[in-house]
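Excluded from the complex is one protein chain; the other protein chains are retained at their positions.
Residue numbering begins at 1 within each chain, and the chains themselves are lettered A, B, C, D and E in the order written.
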Amino acid sequence: MKIKIINPNTTHTVTEAMARIAADIVSPGTAIVAASPQFGPPAIEGFYDEAFAAIGVLDEVRNGDAEGCDGYVIACFGDPGLAAARELTTRPVVGIAEAAMQIAGFLGASFTIISMVERVRPMLDRVVAANAMGERCRSIRMVGIPLLDFDGEGCRALIETCRAAVVEDRAECIVLGSGGLGAYADMIGREVGVPVIDGVAAAVKTVETLVTLGLATSKRQSYAFPPSKTYTGSFEGFSPRPPAAGPVGARP
Amino acid sequence: MKIKIINPNTTHTVTEAMARIAADIVSPGTAIVAASPQFGPPAIEGFYDEAFAAIGVLDEVRNGDAEGCDGYVIACFGDPGLAAARELTTRPVVGIAEAAMQIAGFLGASFTIISMVERVRPMLDRVVAANAMGERCRSIRMVGIPLLDFDGEGCRALIETCRAAVVEDRAECIVLGSGGLGAYADMIGREVGVPVIDGVAAAVKTVETLVTLGLATSKRQSYAFPPSKTYTGSFEGFSPRPPAAGPVGARP
Amino acid sequence: MKIKIINPNTTHTVTEAMARIAADIVSPGTAIVAASPQFGPPAIEGFYDEAFAAIGVLDEVRNGDAEGCDGYVIACFGDPGLAAARELTTRPVVGIAEAAMQIAGFLGASFTIISMVERVRPMLDRVVAANAMGERCRSIRMVGIPLLDFDGEGCRALIETCRAAVVEDRAECIVLGSGGLGAYADMIGREVGVPVIDGVAAAVKTVETLVTLGLATSKRQSYAFPPSKTYTGSFEGFSPRPPAAGPVGARP
Amino acid sequence: MKIKIINPNTTHTVTEAMARIAADIVSPGTAIVAASPQFGPPAIEGFYDEAFAAIGVLDEVRNGDAEGCDGYVIACFGDPGLAAARELTTRPVVGIAEAAMQIAGFLGASFTIISMVERVRPMLDRVVAANAMGERCRSIRMVGIPLLDFDGEGCRALIETCRAAVVEDRAECIVLGSGGLGAYADMIGREVGVPVIDGVAAAVKTVETLVTLGLATSKRQSYAFPPSKTYTGSFEGFSPRPPAAGPVGARP
Amino acid sequence: MKIKIINPNTTHTVTEAMARIAADIVSPGTAIVAASPQFGPPAIEGFYDEAFAAIGVLDEVRNGDAEGCDGYVIACFGDPGLAAARELTTRPVVGIAEAAMQIAGFLGASFTIISMVERVRPMLDRVVAANAMGERCRSIRMVGIPLLDFDGEGCRALIETCRAAVVEDRAECIVLGSGGLGAYADMIGREVGVPVIDGVAAAVKTVETLVTLGLATSKRQSYAFPPSKTYTGSFEGFSPRPPAAGPVGARP
Partner (left out) sequence: MKIKIINPNTTHTVTEAMARIAADIVSPGTAIVAASPQFGPPAIEGFYDEAFAAIGVLDEVRNGDAEGCDGYVIACFGDPGLAAARELTTRPVVGIAEAAMQIAGFLGASFTIISMVERVRPMLDRVVAANAMGERCRSIRMVGIPLLDFDGEGCRALIETCRAAVVEDRAECIVLGSGGLGAYADMIGREVGVPVIDGVAAAVKTVETLVTLGLATSKRQSYAFPPSKTYTGSFEGFSPRPPAAGPVGARP
């Protein structure tokens, strides 16, 4: 089985870090490939960045189908392009935000999302609402330091932020609200004493489960293939074409 | 005042029809300009089409700001690119779906959305949910005939669909769930006897109100300007740049 | 077009101030008339006051129909008598609370309502819930000074209250929760830097839009005319009578 | 203990029928008085009628306090004037709609409301929503015959309507959505085989419970006494006055 | 009429205290019996304890039916075993949490639940959610002292906790979230000045009302008798058997 992690931003060091984490947790026989789009924002901090990142995600899904990938992870906590990607392919597509919040639900009755800077809060608010997780999400807390500036002081701030979530907000789990925080999950868990969920790990294992169970995206209603048509101008290459035959909702 | 109607698809005959409807209802002194993107889908039937249409919408908003427009209407019933467009500019941006559903709320306690073909239902379901209109939206009914094939028989099917919404679903208003149905609003109202809301008209008047009241998009939190950064590859031209000074939430 | 602003309380100085604000923002050709009921409470501070104010509102709507008014604004933030008024007439009736909260939704993802004294909070809580705005309404904050005692110190308290809403509650817009605060909207906007919505202005423009679009209140279900009957005693003069012919949901 | 049933309409035969039902079910030592307002609608079929009925209810509560009543039942299924009445007095005030729907919740997971004619449906929809009973209320069904024309055929229609609610809508209880249907409760229960809740009986027993337990309406926040002021014109006699000392939330 | 109070834990001193409170408030002719299960937890502090307590509750209901009881109160604030008990018998079964929260709704628009120690909070959170009381429940506050250690200092802490709920959380009523706090209700009411609802009293009066009105648990759908079958092993004695004839939803 080949799972493709799509990091919707174009910062390749983060993409590679995600691939390493994923490789550690998959079953024997599962290969991980990871990619960033060929074009688009180097970081995703709001709805405008997301709009452009979504196109890159779709490009990578299309390429992935051609490369024989069996499923996709969208590795940005706003899950950009998720619904559109599910239209494009029959292979399972899972966002790290939805996967992380659902995994948290098996371990505790509530969670806090930890992210880096206030600017992304509206994007997180929206993904919480879109997944109907408003009741379970106790709070969204920001470390206040950009991920790329992270060092010893950043680590301490990260742990203190998580501890405050548990003590003051009564969060029963910590959800890491940024694709690049996965490397800190175990450390936070040891320090703070609650489950810490990394969305990349959660989503990779979810895709692996779906593929193992022979489950493909439903092509009834919401995620039916986009009707064939010719896009104008510079997007012509993305024109939806009639789908090749493929698995539809059951083991091939 | 200059209001720009952005038809997110690239079918110019529809764009022009919208402009004519709008020109009829604005106040003296308000000019209407209408445009379709230079690139993208000729029709918007799902989330994949919407992702590409959103980029065209953003391009037209950016151009509009340069051309001195005072506000924008996104004239597709899925409101594609709405949140991103609000980040990009301080001028008011209004989607036809949100405007139509809110106007309906001043006239009756419930409404039915009428659209053309089943393929767009998931897009409409999502825009209803995103606007928390699930309680008020009695049903979404499809005429079953594509808009471009519309003639006498189409008209009769349209009226019968609206009548069924009123009689069987107890809808108190009809919301036209397609940017191109505005020309039929008065006719349906006479035949069926309930208010019929055309989203393009509703959104144009809403933008006119916002501009008249000196109200600009809030730049706190959700719709703050996208942080400056350089996009890679073919999207470099869309890189967010520091905003020019402009009105921020109050009359300049 | 003639729009009638009904100030549900009997304090005429506030009524006149509202009329002046409205006259500034309507289109050429729109006339504003403003009135307070002939009887009832001089201020509306809770559900008991509202019950009596509602009768005055209905009296003024009935009079307005006789005077050839084209639409009505109910200018108290509890929207007293709104549903009953919609039954009584086909002309659009809009409350300042519903109009203000909906306008806010086009400018930001959340708002705080500002009002004067704690005593009115339950009335505001109820109007927020009745409009399903609980998710968007971040908080209701009180200046703590009655409007009629307002001066320089009151102004400073008002600005500080709005600033706290923005900074502490993350409100993206300010909604003025009292019909008499409209004169301060621009000043608050300049000081606090977010959109400030005055319900009277919002509702007047909404009625103007509805009339321009030829939209009348739906007479199916919720707002059907009250069945004819004879009220007993001192309310006999309010007995509902068979409606005159008139526009029903579409341009006449 | 003296409980006053206020029938908000002025049809005295119904008032007396309610009083007889209530007298049968109260404990020894509880007296029932029943009254209709001196003025207002003879039947309550929508929001306009309710607005006037509410004033009559308030008049009867004020009179009741002077007559030494210990609690009040508002006996119309829209619960008109309920919040205002709770402001006016410390004695418990209970509406038949809220009481009936809550009693149903102790006996089954869902209910259907049965009423007479379609015209009242919006009023019932609103009272269901105001009590957050939307999940539990399976349906609202109308017998289709006005109560005052009721005879053998009406009875059969009533039973068939209830049976359809149980069989087709899976209602586990029947809630009688009209103050005048109480006399049929036992008969329906025998015929249809589910609990049938009469709101008048439910509300009378609820008031009796509250008085027995020494519980009075809370005067914090929502139902604080209306601030003293002088109403103008014909409502001057209803001007709120400083409250007499009385029980506040606990056994006197 | 004979009402049985089932204290789901095995601490008999609390059971007896509840019986004394109940005996004070019932009507002439109503007898109270009270019991604790023969087996199970001496205190109920979470979901594990509740699972075992539920079996004891069911045993006591079965015994109660044999002893001619007319209705049951489950006297633990998590309402353990409530749905199962309703399946087992036609006699009304009422939990103290559901009864207390509903009674509070007749007296104020919101309440705070007061309990003893943090450990029970998840159980209370769940019972609030299960009764769809999340909007009305302002907060859950803990006194911080176990009930059995209660003395003068405990009393002061209890009053301060209630006062904080009223002042800081704007609670309009206090709901006592523990079966053993009933003896303090009047004292708290006098000190804090809002209604204080004891669930045991509320539930006992609710059962008395249901029995007086001839209302039995609905046997359609949710609470139909458990289908006959033979349980294996040590639970064989609890095997559901065909029900004896009895009242089904209406006065016998």
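What we mean here is this: contacts are C-beta pairs under 8 Å (C-beta built on N, C-alpha and C of every residue); 3 or more make two chains touch, one makes a residue touch a chain.
Here the structure is a predicted model, which is why all the values come from computation and not from measurement.
Asker: Please identify which residue in A:Glu118, A:Glu135 or A:Glu236 touches the non-displayed chain.
Answerer: A:Glu135
Asker: Which one, A:Pro42, A:Gly108, A:Pro227 or A:Pro243, makes contact with the chain that was left out?
Answerer: A:Gly108
Asker: Write down which of E:Ala51, E:Ile145, E:Ile159 or E:Ala183 is the residue touching the left-out chain.
Answerer: E:Ala51
Asker: In terms of residues, what is the contact footprint of the unshown chain on chain E?
Answerer: These residues of chain E touch the chain that is not shown: 10, 37-43, 45-52, 54-55, 58, 81, 83-84, 86-88, 119, 121-122, 125-126, 221-224, 226-227, 229-236, 238, 240.
Asker: Since one chain has been left out of the picture, which residues of chain A touch it in the full complex?
Answerer: Within chain A, the residues that touch the unshown chain are 25, 27-28, 92, 94, 98-99, 102-103, 105-110, 132, 135, 166, 170-173, 185-186, 189-190, 193-198, 201-202, 205-206, 208-210, 212-223, 248-251.
One rule holds for everything that comes next: only the chains that are shown with their structure count from here on.
Asker: Write down the chain pair in A-B, C-D or D-E that repeats the interface of B-C; the criterion is over half of the contact pairs matching by residue number.
Answerer: D-E
Asker: Weigh D-E against C-D on C-beta contact pairs and write down the one with more.
Answerer: D-E
Asker: Using Cα averages as centroids, what's the distance between chain C and chain D in whole Å?
Answerer: 30
Asker: Touching at least two other chains at once: which residues of chain A meet that condition?
Answerer: 122, 125
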